[in-house]
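Report on one structure; see the data block that follows.
A single protein chain has been omitted from the complex, and every remaining protein chain is retained in its original position.
Lettered A, B and C in written order, each chain numbered from 1.
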Amino acid sequence: MQEFFYMDGKWMYIWGSYAITLAALVLSILFANRRKRKLIREIEDSLEE
Amino acid sequence: MWQWFHKLSTPKYYYQWSGKWLPWLAGLTIILFAIGLYWGLLVAPTDYQQGESYRIIYIHVPAAWMSMFVYVVMACAGFVALVWKTKLSEIVVSECAVIGAVFTAIALITGMLWGKPTWGTYWTWDARLTSELILLFLYFGVIAIYSSIEDKRVAAKAASMLAIVGVVNIPIIHFSVNWWNSLHQPNMDIISDKPSMDPSMLWPLLVMAVAFKVYFGWVLFMRIRNEIISRERATKWVKELVVGR
Amino acid sequence: MFSALITIIRRDLLVAFRRRAELMNPILFYVIVVTLFPLGVSPDKEFLSQLAPGVVWVTALLAALISMESIFRQDFDDGSVEQLFLSQHPPTVLILGKVIAHWLITGLPMLIIVPLMALLLYIPQQAIPTLFITVLIGTPILSLIGAIGVALTAGLRGGGVLLGLLVLPLYIPVLIFASGAVSAAITGLPYSGHVALLGAGLILALILAPLAISASLKISMS
Partner (left out) sequence: MRTQEVSVLSAHDLKCVKGSTELFSNIHFEIRSGEALVVEGSNGSGKTSLLRILCNYNSPAEGQITWNDEKIDGHESYQQQISYIGHASGVKLDLTVLENLVFAQRLVGTDRQESEIKEIIRAVGLFKQRNILARKLSAGQKRRVALARLQLEERQLWILDEPLTALDKDFVTEFESVLKNHLDQNGMLIVTTHRELLLPEAQLKRINLSR
């Protein structure tokens, strides 16, 4: 298992690029979700007045 | 069929329709990514020439394909926005610009991280990387013009126009960059556009490509729904939606 | 139709000549930027003549970009853009006339300083005709594509930088083939292929750009 992560010496590049890609994809989804919650809160506030 | 398509382009109906699809898109994306990553990282054999570092293609190539695919989708939405002036297509244009830029950035970064072990340097003025960089500038252009106009409907039309002008120029830029590259640099790219790898390496790539497309659907739907709520906040159905939540 | 084209070219040239002092600005800007390169890089003859095609054409792109703004700026301010769309003649013809007039004011003068540039950058004698041809065919493309960008950003603040971001990526093919032609000529290689592609680009731009400019103006005016 250990040598799987080692990727014969090039682990930094492989896992680096996978980490960056998956981070970017997941963050896009989280930001979209965060914006949705923020929008709904804004609309709720505006409805209260 | 046309009637349904026309009905779908009204924000209210689209919001309900897409609501049903979101969980499916999310689930399918996660499953496909799991299969693709497992297959590409664990099952696929080591490349005789590049060793393990070739596995980066399982995200680099799909991201590069998506960066082009999203631009074409954006340009088509732009065409619909300018001709039929539907509100939904205008929203698709502005949201695609951001998603496309993200995919292009991913393709660039993974391309550089792949270049280091393969060619020894992070950046080479390789034809594909250069075209990808110019594509990123085109995306920034669309995002910049959209954000610099206050009235969102006019901004969307301007962005649509630029997307259409851009999509006409992409093949020209691609051709001229390839020609320029072949002139100045002996041909160095290891994997040609259509990877002639043996099937065991190819299948995970196709699975990842589909995974990226389904992911694109998921994040696009989410962003469109957000923009619909934001723009239609004054309407009754949005207020009911928010209260009813 | 053709008379309308000539009319709007004459009008814009007349307007430009009323402010004769400003006519020299694009050329002066061009020469100054060209002189920056030897100062910034190195005055060595061998090095400069190899760098020359790129310098000439990157500067041409920047000069075109900076002088693009003036094509619709005045029309938006004095309200004559609206009149373009009320004319019996199709707006694309009038717009093409405006771009031709703008090119005659900012693009064509570049031809005058081609010999000077060749001198400053040690461009060998036999490459000068190529330089002339590429400037003659290339700069109209820059004006046509640039006008699309100006039409989209006319009413916006921060127009200059935004215009650059929009238009420079679209200028890249012209840069590649034009500087390619000049460097080929310098090294004695055939350059007719590059010039032919530039010509094709010009025809494509002449046909498509006015349509895009007209649509973009309608968007900016709405």
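As a working rule, contacts are C-beta pairs under 8 Å (C-beta built on N, C-alpha and C of every residue); 3 or more make two chains touch, one makes a residue touch a chain.
Here the structure is a predicted model, which is why all the values come from computation and not from measurement.
Peer 1: Write out, one label after another, the shown chains that touch the chain missing from the document.
Peer 2: The omitted chain makes contact with B, C across the full complex.
Peer 1: From the listed residues C:Q83, C:Q126 or C:S192, report the one that touches the chain absent from this view.
Peer 2: C:Q83
Peer 1: Residue by residue, what part of chain B touches the chain that was omitted?
Peer 2: Per the touch rule, chain B residues meeting the hidden chain are 85, 150-152, 231, 234.
Peer 1: What residues on chain C make contact with the chain left out of this view?
Peer 2: Those residues of chain C that touch the unshown chain are 3-4, 7-8, 10-11, 14-15, 18-19, 74, 77-80, 82-89, 94, 218, 221-222.
The rule is simple: only the chains that are shown with their structure count from here on.
Peer 1: Just curious, how far off is chain B from chain A if you go by their C-alpha centres, in Å?
Peer 2: About 16 Å, centre to centre.
Peer 1: Starting from the mean Cα coordinates of chain A and chain C, work out the distance between those two points in Å.
Peer 2: Roughly 44 Å separates the two chain centres.
Peer 1: If you look only at chain B, which of its residues touch chain C in the complex?
Peer 2: Within the complex, chain B contacts chain C at residues 82, 134, 137-138, 140-141, 144-145, 148-149, 154, 157-158, 161-162, 164-166, 168-169, 172-173, 175-177, 179-180, 183.
Peer 1: Touching residues of chain B toward chain A in the complex: what are they?
Peer 2: It comes out as residues 37, 42, 46, 51-53, 55-56, 59-60, 63, 99, 102, 105-106, 109-110, 113-114, 116-117, 215, 218-219, 222-223, 225-226, 229-230, 233, 238-239, 242-243, 245.
Peer 1: Under the touch definition given earlier, write down the residues of chain C that touch chain B in their complex.
Peer 2: Contact set of chain C toward chain B: 148, 152-153, 156-158, 162, 165-166, 168-170, 172-173, 176-177, 180, 197, 201, 208, 212, 215-216, 219-220, 222.
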